[in-house]
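Apart from one protein chain that is not included, each protein chain of the complex appears where it belongs.
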Amino acid sequence: ELQPLMANPVCETTEKKKQQPQGPERPNSHQKFKAKLMQWVSYIAGDMAAFGEWMKGQFILLQILDWVLRGAAQVMFVNNPLSGLIIFAGLILQNRWWALNGFVGTLFATISALIIGQNRGAIANGLYGYNGILVGLLMAVFSNAGDWYWWLLLPNIFMSMACPIVSSALASINSRWDLPVFTLPFNILVCLHMVATGHYNHHFPQVLFQPRTSMHNLTWSELDYPKLFRSIPVGIGQVYGCDNAWTGGIFMIALFISSPITFAHATIGSAVGMVSGLALAAPFQNIYFGLWGYNCVLACIAIGGMFYALTWQTHLLAVACAFFCAYLGSAIANVMSTFGLPACTWPFCLSALTFLLITTEIKNIYKLPLAKVTYPEKNLIYFWKMKKEERIAKQRKEQEKDIASQQKKEKIIMAAMEMKGRQHLDACTVDVLQEESTQNRPDRKSEATELNLTQL
Amino acid sequence: ELQPLMANPVCETTEKKKQQPQGPERPNSHQKFKAKLMQWVSYIAGDMAAFGEWMKGQFILLQILDWVLRGAAQVMFVNNPLSGLIIFAGLILQNRWWALNGFVGTLFATISALIIGQNRGAIANGLYGYNGILVGLLMAVFSNAGDWYWWLLLPNIFMSMACPIVSSALASINSRWDLPVFTLPFNILVCLHMVATGHYNHHFPQVLFQPRTSMHNLTWSELDYPKLFRSIPVGIGQVYGCDNAWTGGIFMIALFISSPITFAHATIGSAVGMVSGLALAAPFQNIYFGLWGYNCVLACIAIGGMFYALTWQTHLLAVACAFFCAYLGSAIANVMSTFGLPACTWPFCLSALTFLLITTEIKNIYKLPLAKVTYPEKNLIYFWKMKKEERIAKQRKEQEKDIASQQKKEKIIMAAMEMKGRQHLDACTVDVLQEESTQNRPDRKSEATELNLTQL
Partner (left out) sequence: ELQPLMANPVCETTEKKKQQPQGPERPNSHQKFKAKLMQWVSYIAGDMAAFGEWMKGQFILLQILDWVLRGAAQVMFVNNPLSGLIIFAGLILQNRWWALNGFVGTLFATISALIIGQNRGAIANGLYGYNGILVGLLMAVFSNAGDWYWWLLLPNIFMSMACPIVSSALASINSRWDLPVFTLPFNILVCLHMVATGHYNHHFPQVLFQPRTSMHNLTWSELDYPKLFRSIPVGIGQVYGCDNAWTGGIFMIALFISSPITFAHATIGSAVGMVSGLALAAPFQNIYFGLWGYNCVLACIAIGGMFYALTWQTHLLAVACAFFCAYLGSAIANVMSTFGLPACTWPFCLSALTFLLITTEIKNIYKLPLAKVTYPEKNLIYFWKMKKEERIAKQRKEQEKDIASQQKKEKIIMAAMEMKGRQHLDACTVDVLQEESTQNRPDRKSEATELNLTQL
C-alpha cells in the first residue's frame, strides 16, 4: 500500500496530448497557434506527468535529479520539476550556501528514502524530498556559525537522512485519518537540531531567539506602505526562509507555471498574514520580513483547492484557515522562543490539519481522498466528474424507480380491467389509479431532481 | 453519523409524563401532592427533554436562546436551559462585562456551528456552545485592558467562531476511542489568544502569569478555616472563572436542579482539590481562590456517573481521578506559567481522558457509549436496564441449555430403553444415565447463575 505522505499522485499518461484539435475541418492560423500553445502548456504545467513518464526510462542519476527538483517544489505542494528548477534559481539568488545546503538536504533525503525501502512512486513525486530541502535550508539559515561552515553538512546529511524515517512514522499515524504529514518531519527535525545544540554550542551554534519581555514601540504613522506591499512576495519567499522580495517573486512564477489556483491562494495567504500581523499589533519589522506570511501561504494553498476540491465554500474556508494560521503563528512563535526556537512551519501544519479534520454536512466541502490529490485544477476536474457521475446515477435510479412504479400502476390497471371485465367493476376506480400513475410521471420527478442538484 | 463532541443525548419524548399514578384506586391528598410534585420536577430536572421537544416548533431565535442556555450549562455537563439561565444569573452577579462576553461567545459559537454545517441535534443540546461561553468569559477575565474594553469583542467573536471548527476536528480524532472532546477547544483557543498576544501587546494585553522562582511563606497556624470551607463553592465558581462564593453557590443550585448526582460529585471534587492543595503545600491564597478546585470538580463529575455508569467502583474512581487531577493541575499551572498562561481546564481534560481510556476486567466499571450519555440518573437507569436484560438473556440461555441437555439425556435413556428391549441390556447403564440427567437439573443451574450475577 502507498505511503500517504503528502499526496500520491498516480501518474497518468498524457491525456493532454489528445487535446489537439482533430477532424476534417481545417483550423485557421489563430486556432492553430492556440492549439499549439495549449499543447506546450500541457507539457510544462501541472505535474508534468508526460515528462515524469518519459523520465522513467532514463539513467538513474537523471531520475534522481528529477525527484530532487520535484521535492524542492513539493514544499508548496507543486509536483513539477520545472518549478523546482526555478525555485533553486531563486535560492541561488538569495544565498548560494543556503541553496547548496538545500540541495544536499533534498538529495540525501531522497537517497535515504530509497535505502529504507519507501514507495518508489512517492519518492518519484518528490514526497520524500521536500522535508529534506527545508531541513537543509533552514539549518543553514539558523546556523550562527556563518556561511560556508562546511562542518554543518554533517548534521545536515544526518537530519536529511532522518527525514524519511520520521515521515514514514508520521504517515503511519496520519493515514488513520487520511491526512498528509505536511512539513511535520521538517519541523520536528530542525527543532530537534536547534534545541539539541542551542546558541551556546561549540560545534553547531544557533541563532539566538529570545521571548519578548517588554513592550515594543508601535507608531502607526511610521507604517511603510511600499514595504507592506512588498511583504507579500517576501512572505512567499519565507516558505524557504528567504527574505529577498525578488526570490519571493521568482517563487511566485514557479507556482504560476504549475498551477494558477495555487499561485492565487499563495498570494491571498500572504496578504491575510500581513493583515493579521497589523491586527495583532505585531512589530512592523516582522511583518515586512514576511514572518506573518509564510505559514498562511502554505495553509491557504493546502485548504484552497489542494486537499479540498475548490468551491466557493472551501475558498472561504481557506481564507479562514489563513487567519487562524496567522493567529496560531504568533502564538507558536512566542511559545517556541522560550526554548530559543523559531516557529518553523508548525502553525501551518497544525492549522491545516485542524481544518482537514473537520467533518461537515455541507456537500460542497469535499475532502479528496489522499490517493487522488494531484494539483488544484486536476482535483477540481476529478470533483466535477465525480459529482456528474453521482447526478447521472441518481437520475437513472429515479427513472428506473419511476418506470417500475409506472409498470406497477399499469399492472394494477390491467388487473383492474380484467377484474372489471369479469366482475363488472365500475370505471371510477380505474380512473383513480390512472390519475395516480400520471402524477408519478418520470418527467416531473427528474425536474425535482434537477432542482435538488442545483442546490448542491 | 453524529459528532461525538461531548455527548449526543437523543431527545426522547417525555417518558416522565407517564410517571403520574394511574388506575382505579383513588389517591389521598398527600399522594396527589407527591405525584404533582414529581410531575413538575420531571419538567425542570434532567435534560428537560419535554421542553426541548416543545421548542422544536418555536421561532428560530427562541430556539437559539434555548441552545445558548443549554450551552452555558453544558460546561458542567448539564443539558438544561433552566440551569443555564441560573448560571447566567450567577455570572451577572459576578461581573456584567464578563457575562456579556460569555453570552456573545456562546451565541457566536452556536451560529458558527450552524454555518459550517454541524449536526443539528448536537447544536440543540448546547454541545457547540459550552466552549464558546468559556472562551468568551475567560478572554474577558484574563484581559489586562480592563472591563468594557469593547475591542475585545472582536477576538472574542473570532475565537468563538473557531470553536466549532476545533471541536469538529478534535471530535474526528477522539471519536476513534469513543471519547468526548470536553473543553479542549476552549483550552486550545484561549491559550492561543493569550500567548499570541501576551502581556506586552498593544491591542489585547493579557494578565501577567509568571513562574514561581522562590520559596513562598507557609505558616500553618495562619490557615483560615472559614475561607477554606468557602473555597468549596468558590472552586465550583472557578469553572466559569468566578471567584465569588455566592456565584459558586448559585452554580451549585443550577447543578442540583438538573442532577443531584452531578451536584454531589461537584462538591466532592471541590473538596478533594482543596485537600490536595494543602497536601502539596500550595500557597493558601490559591486554595481560597478556588484554583485547586475547579478542575477536580469537572473531573469528578465526568467520571462519577456522567461517562461511567455510577457504581461504588466508579465513584471511587471519580475520587481518585479528582486527586490525580489536582496533582496534574499543579503541574500544568507551573508549566503554563513559563509561557505566561493560566492552567485553564487542561488538567481536567487530560485526567478525565486518561481515566476514560482505562480498560479493565471489572464489569462494574462500565463506560457508556458516547451516544447514550445523557445525565447521571438516566445513565444509571440505562445501565441497570442493560444489566437486567443481560441477566434475563443469560438465564434464558441457561434454561434452554438445561432443557436441551435434559431432552438429550431423555432421548439417550429412551434409546437405551429401546436397546434394552431389543438387546436385553442390563438396567444398570440406564440408571447411570438417569442419575447424570438429574444432576443437571435446571433449578441447580439457575441457582449458580444467580450466584454469579450477584457477584458482579
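Labels for the chains are A and B, by order of writing; each one numbers its residues from 1.
The criterion applied here is as follows: a residue touches a chain if its C-beta (ideal position, glycine included) is under 8 Å from a C-beta of that chain, and two chains touch if they have at least 3 such contacts.
Predicted model, so just to flag it, every value in this text is computed and none were measured.
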Quiz item: Looking at A:T106, A:S168 or A:N295, which makes contact with the chain not pictured?
Solution: A:S168
Exercise. Check the options A:K56, A:H203, A:K388 or A:K408 and report the residue that touches the missing chain.
Key: A:H203
Quiz prompt | Residue of A:N244, A:T338, A:N364 or A:Q399 touching the missing chain in the full complex | solution = A:T338
Exercise. Please give every residue of chain B in contact with the chain that is not shown.
Key: 176-177, 212-216, 218, 279-281, 320, 323-324, 327-328, 330-331, 334-335, 338, 353-362, 365
Quiz item: In the full complex, which residues of chain A touch the absent chain?
Solution: 3, 116-119, 158, 162, 165-166, 168-173, 176, 191-193, 195-198, 200-204, 338-339
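Here is the rule we use: only the chains that are shown with their structure count from here on.
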Self-check item: Centre-to-centre distance between chain B and chain A (centres being mean Cα positions), rounded to whole Å
Solution: 39
